[in-house]
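Take a look at the structure below.
The complex appears here without one of its protein chains, the remainder shown in place.
Let's look at chain A:
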Amino acid sequence: AETLQIVVSSSPVPSHANDKESYLWRSHTGGFGTTLESRGSCKRNQGIENQKKSERKVSSAVSNMSRRYDSRTTIFSPEGRLYQVEYAMEAIGNAGSAIGILAKDGVVLIGEKKVTSKLLQTSTSAEKMYKIDDHVACAVAGIMSDANILINTARVQAQRYTFMYQEPMPVEQLVQSLCDTKQGYTQFGGLRPFGVSFLFAGWDKNHGFQLYMSDPSGNYGGWKAAAVGANNQAAQSILKQDYKDDASREEVVELALKVLSKTMDSTSLTSEKLELAEVFLTPSGSVQYHVHSPESLTKLLVKHGVTQPAAETS
């Protein structure tokens, strides 16, 4: 079926058929013309049909028609998608995974390191976990250089808040503020979105321990357990089954290690391939962000029996 599109203008209603020049019809290029291009709109509709067919296949396959809407982030496709944002999320799907889980007395973040080499100076370079402020830390999945920019932005925003109010910035407000920055790159400026997903772990006096996940679109949500990066859907479904409310930090660390061992691609699990961090309160009431040393990690891996990737459920 053909669709007729009529633009209502402020010009007066013509009195007879000779005035049809006053009406403008949308042409297949998206502009306006004085005649209805029946063939053009037919082709366009066919194109949409083809696109819909291809969308039913694997999500990453894209038809030729949609390439027209790829190159600029600032436009929607005819089906209402922002392809650049979706491609950014694809990029993250190939990056090292990260998992965050909320415990009763803290938040645990664990990440899979993709860059493993004996030559890497581990004491001076962190790959997955970063501290944003004394009470907030984050785990990263995606393009590292993009992540560095956003982490710096988050740090500045947190300090700006503390400068203004002399109080630590509430975690949700920090996440929201960073996501507002990310959203800007999906709407104006013509720049591509950031290819990073974050897991924010923090504590504030309003809501206690919190875990937030944010993605390139600028959406964020508060989670009890979340996974980003490679195999995140598999990790998320295991977490859905095995997560328990009000678990202790040790139980949550065990769960995190087990989930990661099941979803990681590598053949063996060593402390070199992981980064593990916890956010918790010291007895005196201050927030502590602690990254496990390789020795401590090795001990934990042995303790929970996950030095080999899980071949069976245990």
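Keep this in mind: contacts are C-beta pairs under 8 Å (C-beta built on N, C-alpha and C of every residue); 3 or more make two chains touch, one makes a residue touch a chain; residues count from 1.
We adopt the following convention: contacts and distances are computed from a predicted model.
Of the names listed as "Phosphatidylinositol-glycan biosynthesis class F protein", "gamma-butyrobetaine dioxygenase", "Proteasome subunit beta" or "Phospholipid-transporting ATPase", the one that matches the UniProt record for the absent chain is "Proteasome subunit beta".
Within the whole complex, the absent chain has one touching residue among A:173, A:236, A:288 or A:307, and that is A:173. Where chain A meets the chain that is not shown, the touching residues are 163-167, 170, 172-173, 205-206.
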